[in-house]
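One protein chain omitted, others in place.
Chain lettering (A and B) follows the sequence in which the chains are written, and residue indices restart at 1 in each chain.
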Amino acid sequence: MADTSFLSDHSMDRRTFLRRSALLAGFVAAGGGSFLSACSSGGGASGDKGPIKLGVLTDLTGALAYAGVADANTAKMVVDEINAKGGLLGRQIQIFLEDSASTESVGVTKATKLIQQDHVDLVVGGITSSMRQAIKGPLVERGKTLYIYPQLYEGKECTPLIYCSGPVPAQQVDPFIPWLMQKTGAKKFYLPSADYVWPHTLNGRVRQVVTASGGQVAGEEYFPIDATDYSTVVNKIMSSGTDVVFVTVIPPGITPFLQQLYTAGFTKRGGSVACVYFDENLLNIVPAQSMEGLYSCLDFFQNIEDPFSKQILDAYNTKFPGSAKFTAGSAATGVYRGLKLWEAAVKEAGSLKQQDVVKALDHAKIAEGPGGPAEMVPGQNHARMNMYIAQAHSGSYTIEKNLGAIDPKECVQGVK
Amino acid sequence: MDVPRLAGIAFDVLSLSSILVLLVLGMGIIVSMMGIFNLAHGELVLLGAFTVYLAHKVGLGVGLGIVLAPIVVGAAGLLLERSVVRHFYSRPISALLATWAVGMMIRESVRAGLHGRSEVVVAPFSGTFAIGNVYLSQWRVAIVLLTVAVIAASYLLLQRTRVGLQVRATLDNASLARASGIATGRVYALTFAFGSALAGLAGALIVPLFALYADLGVTFLVRSFLAVMVGGVGSFEGPILGAGAVGLGSGVLPWVVAPVLADALVFVIAIALMRFMPNGLVHRG
Partner (left out) sequence: MRGSARTLPAIEVLALLLATALPLILSQFQVIFLTRLLILSLLALSFDFAWGQGGVFSFGQGLFFGLGAYVAALLATRADMTSAFVAIPLAMLAGLVVASLFGGFLLLGRRPASLIYIGMATLAASYAAQRLAAGWSKIGGQNGVSGVPFPTLGGADLEPGRGFYYVALALLVAVYLAFRYLSRSQFGLVLAAARDNESRVGALGYRTAPYKWLVFALAGGVAGLSGGLSAFHEGFAGPNLLGVLTSTQAVLYVLVGGVGTLAGAVGGVFVMEYASLELSTRFASAWPVILGGILLLVIMFLPNGLIGAVISDRARMPTFGDRRAKPKRVPVDVSEEETVGSASA
């Protein structure tokens, strides 16, 4: 049945194929006159004429819709701003929005569509690590397209062509833990966690930093992702004399966990809770009293002083009133930062040719963004950005400390 | 292991079992009566939770919301039975899938209504009872007590009232019941509404422990069905015992093997139990 001549599809390199079709498209569109110029300048996947194509692939429906919608909104906002100022390299940017429906197999199909059918120059999106792992196949490994992953995550994504614009463990843990120990005099940590990759990696880092700072880890426990009862671990926390609970239990389990911890009197006896994914979206997941005093460490909070950050937030809220919130935990700040870094890179490269853009993106800088300036650390595929420590007080966050620009310390030889 | 610690674990098991009992009681009644596994049961639970949230939002208060939830969800159940479920009494598999579709519609509508976010619902009273150095949440204790009350009330309703008699007669022999002048169609509708009302109450009671989010109902769904089947279909006490057994397994196994393995093991044991005891734990004769 199968004709073997079809098995050798790979004999025609996909880039060649795309380049040829792009050329053909450009040729037809321009009536033939632009053939030479197209050949010399060589655009990206979208070709040399018409709009630049940006793929936005995120979870508009399903469990992560609250974050995915915010990411899509943010991408629209950034693109509208760029287009209003005359576009990028004189070309408008066109968004190709696709819903990955919080389901990896759907994400893979949509990723394939963006690459094979829409021929986008860049894809931004993906929220969970499992989604990134699933879509990077069709996007990067097989599709050879530039991909920006905007979410805070466990790090260790060092595939060429993937650039990460959200914070990683070194940024969320390294300065935060010593600060917390100094401020509260805490020595003993307890790490209750959901059983998946991010908590395992993050806890490894926490353990390292706590020990190096002269503290100790009293316990580290993992629960199924949707576990809902934590009374046993709460009792252990209470009886072990723990000072800080560094928690990576995720919603929905985080609600009963924090409530049980609160009712057990952990904070009343002077204990502190730290949870580094807590942003404004999480403020109404737990009664305010149960999260009173909780510490978080992120690249952006809505209450930070930075005037440009306030400007972004206002613009977002005016453009999308009542929609998903612009926060760090939903990756919206990462989307903003990633797209602006890419814009800077394209401007520097002066073309959309992938190798030129990548070369420029590797050290791209923006002077302003959510939380302040940011830049890619050369050779590390991750961004240096400002980090903030905030504390929850009666249903909102107060900024405790601006930690300044923190290095991601990812993808470095010899450094874990 | 010290005594307070053991007491803590015991309370965990009791608390989890009560939640499961609340969830399976309505489900069990519907399965026993009509042979229908209602896959929208989780969403009826969700609707109960949503009712409390709405009541709280418009200023009626959480307490009143908890009272309203079974009424609202009971009405929704009646509507569901009249419009969809009644067409499927002789087709249990189609019923399974039809209710799954209905559940999906409810769940996704709620998700859209909440913008995919979670909303907190604060219990009417919070605080703890301290026994030694073990702290028991007051609301969890209240849930355990309310569960006992709901079981007792349902039992009395079925055993001591005229409606209960008609229900039991229909369950026992529908054609004979019809021949004796019982409007079995109406009995089915009312039973379904009653089972739904219990689901609504369950949702209202558990939402302060968690938060309101679209997947609240489905979290416990598979476990609840297993509890019903392990306990035994066709009896009042079967599902309750089943819930206790599943709650006990889920509470104790994590202490014996790794939590993640324990989680899967509960299902495996339940599947095996059902195979060797197809009529459930409580099977008379």
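Basically, contacts are C-beta pairs under 8 Å (C-beta built on N, C-alpha and C of every residue); 3 or more make two chains touch, one makes a residue touch a chain.
Values in this document were obtained by computation on a predicted structure and should not be read as measured data.
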item	value
Residue touching the undisplayed chain, where the options are A:67, A:82, A:101 or A:312	A:101
Missing-chain contacts mapped onto chain B	33-35, 37, 84, 86-94, 96-98, 100-105, 108-109, 111-112, 116, 170-171, 173-175, 178, 184-185, 188, 222, 225-226, 229, 260-261, 263-264, 266-268, 270-272, 274-275, 278
Contacts of chain A with the absent chain, listed as residue ranges	1-4, 6-10, 17, 60-62, 65, 69, 97-99, 101, 103-106, 108-110, 112-113, 115-117, 128-130, 133-134, 136-138, 141-142, 195-197, 200, 222, 224-225
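In this text, only the chains that are shown with their structure count from here on.
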item	value
Chain centre separation (chain A, chain B; CA means) in Å	38
Touching residues on chain B, where the partner in the complex is chain A	4-5, 8-9, 11-12, 15-16, 108, 111, 115-120, 122, 126-128, 133-135, 137-138, 209-211, 213-216, 219, 251, 259-260, 263
For the chain A and chain B complex, residues of the former touching the latter	61, 63-67, 69, 195, 221-224, 226-229, 231-232, 234-235, 238-239, 251-252, 255-256, 259-260, 263-265, 281, 284-287, 289, 323-324
